[in-house]
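Part of the complex only, each chain left as placed.
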Amino acid sequence: MERVDGRQADQLRPVQIQRQYLIHPEGSVLITVGNTKVICTATVEEKVPPFQKGSGKGWVTAEYGMLPRATGTRTQREVTRGKATGRTMEIQRLIGRALRSVVDLQRLGERTIWIDCDVIQADGGTRTASITGAFVALKDACRRLLKNKQIQKDPIIEALAAVSVGKVAGELLLDLAYEEDAKAEVDMNVVMTAGGRFVELQGTAEGTPFGRDELDAMLRLAEKGICELIEAQNQALAESAQA
Amino acid sequence: MERVDGRQADQLRPVQIQRQYLIHPEGSVLITVGNTKVICTATVEEKVPPFQKGSGKGWVTAEYGMLPRATGTRTQREVTRGKATGRTMEIQRLIGRALRSVVDLQRLGERTIWIDCDVIQADGGTRTASITGAFVALKDACRRLLKNKQIQKDPIIEALAAVSVGKVAGELLLDLAYEEDAKAEVDMNVVMTAGGRFVELQGTAEGTPFGRDELDAMLRLAEKGICELIEAQNQALAESAQA
């Protein structure tokens, strides 16, 4: 079976990570994965939510949005609906949880880093691209805190990236584009550290349940993709070192 | 390490499934797992959401709620907040998706089964207890449709149950109670069919990422738990056969 864009089953789409994309935020990235484009920003706020007050620890939280015409047909704005959809809630909770798992909140001190991921163009994998891009924005925000001597040690413990894998027409594929995702029998999102350990694993059988062997094969695909994404992050972070 | 209630690491809490708990719904169950108690109902509605109209296929959807004092301290009603929390959204989407994966929507015909899971008392594992209990309520609603000759064949393809597993103080445990869940390093919810295949797999590292070996061990624990839960469902469904 040929993939919609001619890729191999275990091949990522082309990835670009453009740092310092915006002038205002403490960290800002435009991540492009195939046709999926997400603006990820990191904002430092010098206070924490009530449950962290007085703990000496900071917080990392995320919000996710999508422009109305990021999609093939126009999506109604959430503000017009009056509330976020369940999908948005699920995604932003995932992004926040994933990033917190590689941050030492003690080292961050009593401040919050807000991550905003806004999808400019969607073609599948927006939540995984958001996590991968947001990590770089978060890193830049931490570098600035270090440079300004607001913190002593980098609170980021380890790099992290995310990718989707799935089963489409009986075949296991890495990094599903929208067209593949829409007909996938199994859809799995994996968030993994540079050290190859799991941060988040969310697998869903859309139609037929999947067996243990398929799970194993999908996790191998995901691991390969994550390695390449972390490589792309490292290159971006190295380049902008002089910026 | 002794567990909070003296259980073995691989032991479920006591499970009871009481069918026909309420007089009005087409299917209704009170499921008790340790101190967690959930009322699960199934309601048949003779119409489908817009996206299924004219398809000849039905739909299964779920809503989840919690009484204010299901919890140790009072939780504000969601209607007072004006909208469901992200947690509620996430859980009800999970319940609906899981149940749909074992239903043949064609056999169901153009009707919707609404699943309502309302937590009366919470002590960890409310989402997995909801799925396990809701399956039985759904089964009863389908039996009634069959008995009334509204449908010809049972739309339920296979039984399904759900359980949590996790890593607490370095140890892998089956079926976490609230106190364990609150300090878990890894928390994983597994939805599995009677045939041992995955319907949903959601693993989250709360603090430190987890390795492949830990994943494998947790999946073995989950499989054991699911077998016992499906056994409990079968007994309940057999008992009420004469009711």
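A and B are the chain letters, set down in written order, and residue numbers restart from 1 in every chain.
Just so we're on the same page, a residue touches a chain if its C-beta (ideal position, glycine included) is under 8 Å from a C-beta of that chain, and two chains touch if they have at least 3 such contacts.
Small disclaimer: the values here were computed from a predicted structure and weren't measured.
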With 2 chains shown in place, count up the copies in the whole assembly for me.
6
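We take it that only the chains that are shown with their structure count from here on.
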Just how much do you need to spin chain A so its Cα atoms sit on those of chain B, in degrees to the nearest 5?
180
Approximate Å spacing (C-alpha centroids) for the pair chain A, chain B:
28
Which of the residues in chain B come into contact with chain A in the complex?
83, 86-87, 89-90, 92-93, 97, 101-102, 158, 188, 192-193, 195-212, 215, 219
